[in-house]
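Handing you a structure now.
Here the complex is missing one protein chain, while the rest keep their positions.
First chain written, first letter: the chains are A and B, and each begins at residue 1.
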Amino acid sequence: MAETVSNADVPMFGVRGYPAALERVARRAEAFVIPVAALIVGMAIFSLFILAVGKSPLQLYEVMWRGGFGSWFSIQNSLSRAAPLLLAALCVALPARLGLVVIGGEGAIVLGGVAAAAAAMAFNGAPSFIVILVMGVAGMAAGGIWIGAVGALRHYRAVNETISSLLMAYIAIALMNQLVEGPLRDPASLNKPSTQPLAEAYRIGNIPGMEVHWGIVVGIVACVLSWVLIEKTRWGFAARIAGGNVKAAQVQGLAVGPLIVGFTALAGGFAGVAGMLEVAAVQGSANASLAAGYGYTGILVAFLARHNPLAIIPVAFLLGGIEASGGLIQRRMDLPDATVLVLQGMLFIVILFSETFYGRFKAFNPDLWKRSDHLKRIA
Amino acid sequence: MTDRFMLTRRDLLKTTATGVAALGLSNALPMSRAFAAAATVGFIYVGPKDDYGYNQAHAEGAAALKGIEGISVVEEENVPETVDVQKTMESMINLDGAALIFPTSFGYFDPHMLAMCAKFPDVQFRHCGGMWDKAKHPMNAGSYFGYIGMGQYLNGVVAGHTTKSKKLGFVAAKPIPQVLLNINSFLIGARSVDPTITCQVIFTGEWSLAVKEAEATNALVDQGIDVVTCHVDSPKVVVETAAGRGAFVCGYHANQSPLAPEKYLTGAEWNWAKVYKMFVDDFVAGKPLPNFTRGGLADGFVKMSPLGPAVGEPARKQFDATLAEMMKGGFAVIKGPLKSNKGAVVATEGQAFPETAIELESMDYLVDGVVGSTA
Partner (left out) sequence: MDPTDIGLWGVPLAILGGAIRVSTPFIFVSLGEAITERSGRINLGLEGTLVFGAMTAYAIAVISGSPWLGLFAAAAAGSFFGLFHGWICKFPKVNDIAIGIALMLFGSGLAFFFGKPFIQPKAPSLPAIPFGGWSDIPQVQAALDVNVLFLIGAVLSAVLWWAFRNTRAGLIVRVVGDSSDAARAMGLNPDTVCLLATGVGGAFAGIGGAYLSLYYPGSWTERISSGQGLMAVALVIFARWNPLGCFAAALLFGGAGALGPALQSVGVTQGYYLFYAAPYILTLVIMIATSSPGRSLAGAPGELSITK
């Protein structure tokens, strides 16, 4: 296996006999070629499934391309669907760097949305930038407290974060329903109990020239900032150490508790912002549609991106595209909605499986080039 | 009913009694449909197209259009009430050339459908259940609904004759006007038989939650309730659970009598085929579509399931007489003197709200005799 090739004998500047640039390209290419190859293999397997049920895979992929990626309209459609997934995925990816598996981001999204709507009601009449800012802060605070509590329970009471975050997601949804149908209900909302609709001035609109709301920008910025936080700051470094081994981190004098609470709170804060954006940019009020499952899809996005915040961006776009094309598959091919679930399942199993190939291919691993050259020389 | 993908194991399924007819149909259809039809009509459902309830009722209505010359139907199921539904409408317009769209779930109306109406002024949108208002909403939008509360009143009449414990049960999703009107109508119908009858309501809080609906039904029967009806998206679970416990049931949305042939009394069903055909006929003829459409039993928007074997003669008589009365139009379920179960007057002596009364669509109370709370 690749890892058995010791890193000790890798020279600083390229393996002898190969240009350093080529080496860098080779190392980078692995992270691109393997997932793309897996995607193609996954699509090929899904083709067999489609053939087996008597439909044409070629038509299916043509329809998918058209529905999700093939035109400016489709791309914007995919981007719109990707927007909430970026923030929802960060809610999983950040704690994952500390070794925590948080699966309850849905709760933070829902409460973030309710808090934002309530804040807008409280500040009704204030200038729009203030209200939007207050909504963002309220959403972030609600989500941050919710998932931060999960982190605190984990560190200070040893309560497993996976189960507590899931339980708290259900509790959050119940709380949202109780508030939206009770004290916060706008009597005019009739058959869809909702909070009072936001005034037009407090809505977040589309990016100029696009049919996509600003949430996608917020999401991408959040991903980039998270990447910087993890890769370039000492907190990120500390988190990675603590994620590897809590004891070792404590021995080195790292304050693991605040680190865990801080990371989980930030993660929940991002999910809370996703909820706020749903209210301010899409729904115009808080209601049961906040629990649309973005939190659960975010888990998948984060794992597919291997918890790398930058990789979350293309993965969320891919998922948005698949979901965008799902409608067209139903309409053009008379296939049920579940077709997309089957496709996602197959694709993701293959992509996740492909992780086993990292470091195994000679082409991507300059260390192996050297070794095989060396072996040839001996032989 | 289901023009859609079905299993290739047609032969296996021939062994089953139901569902086979539908299968034969679906397999006879050509693999790919031409999309060059004169007009494309889009339907959007919030849940699965075959749920034995709300969405199935709409899908059956959509299926009735498929034979019409020059009309092509496109459908999408399981579309959440988020940006997804906006993009679905847009995609139907941009990629399928849909010129008339029916988003069938209440939550699609505001803001999703209204946003699309503004963006595509040449496309017609007609929404199920919404409150289109000329002062507030564009002319290419519109809404339609049926007076299904009348059907629940008739359910109540039959239930009132059938109950021995004088206690009825209602499994409801959420305390919203459409549901409250149904609960109230059910009880008032029963009280037309015996004014001591009460109705216990349990809200499950979600439109579709199988286990909770079953638990709610059990809890009702445990309290000695012997006739149950419901307003959830898929009444299948309530009907089967109630019948399994020996209680009688009244159906909702669609005809559930095959699920409990002995215990099924009757049911309030939608007849969307009639409504959709009406819109599409106008559309094909180039006539302007109505913006605010409502109709009841007399208009054929709503219908009743055939009375079951357990329905006695007095019940049958009153059912027929009330139905005949309703067919004349203007029947009022909510009429004074009537109080809410919190004691507030909702209709004074002599005051009556006929089925067409718009106030009924913003109902926020449960009438005296209903045990339950609106929040």
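Here is the rule we use: a residue touches a chain if its C-beta (ideal position, glycine included) is under 8 Å from a C-beta of that chain, and two chains touch if they have at least 3 such contacts.
Model, not experiment: these values are computed from the prediction.
Engineer: With respect to the chain omitted from the figure, which of A:Gly148, A:Pro336 or A:Pro366 is a touching residue?
Structural biologist: Of all options in A:Gly148, A:Pro336 or A:Pro366, contact with the hidden chain holds for A:Pro336.
Engineer: Which of these touches the unseen chain: A:Phe32, A:Phe129, A:Tyr156 or A:Phe237?
Structural biologist: Final answer for the missing-chain contact: A:Tyr156.
Engineer: Could you tell which one of B:Glu213, B:Glu269 or B:Glu355 touches the chain left off the display?
Structural biologist: Checking each option in B:Glu213, B:Glu269 or B:Glu355, the one touching the absent chain turns out to be B:Glu213.
Engineer: Can you tell me which of B:Glu81, B:Asp96 or B:Glu240 touches the chain that was removed from the display?
Structural biologist: Once the missing chain is taken into account, the touching residue is B:Glu240.
Engineer: Touching the missing chain, which residues of chain B?
Structural biologist: Answer for chain B: residues 2, 4-7, 12-13, 15-19, 22-23, 47-48, 50-52, 165, 200-206, 208-216, 218-224, 234, 236-237, 240-241, 244-246, 258-259, 371-373, 375 touch the chain left out.
Engineer: Tell me which stretches of chain A touch the chain missing from the display.
Structural biologist: So the residues of chain A touching the missing chain come out as 1, 99, 101, 153, 155-160, 162-164, 166-168, 170-171, 174-175, 177-178, 181-182, 299-300, 303-304, 336-346, 348-349, 352-353, 355-356, 358.
Keep in mind that, in the parts below, only the chains that are shown with their structure count from here on.
Engineer: Find the geometric centre of each of chain A and chain B from their Cα atoms only, then give the gap between the two centres in Å, rounded to an integer.
Structural biologist: Those two chain centres are 38 Å apart.
Engineer: Residue numbers of chain B touching chain A in their complex, please.
Structural biologist: Contact set of chain B toward chain A: 3-5, 8, 29, 31-33, 35, 48-49, 74-84, 87-88, 90-92, 94-96, 106-107, 109-111, 129, 131, 174-178, 205, 361-362, 364, 375.
Engineer: Okay, in this complex, where on chain A does chain B touch?
Structural biologist: 53-55, 59, 66-67, 73-74, 77, 80-81, 177, 181-182, 185, 187, 190-193, 197, 211, 213, 278, 282-284, 287, 289, 292-293, 323-324, 327-328, 330-337
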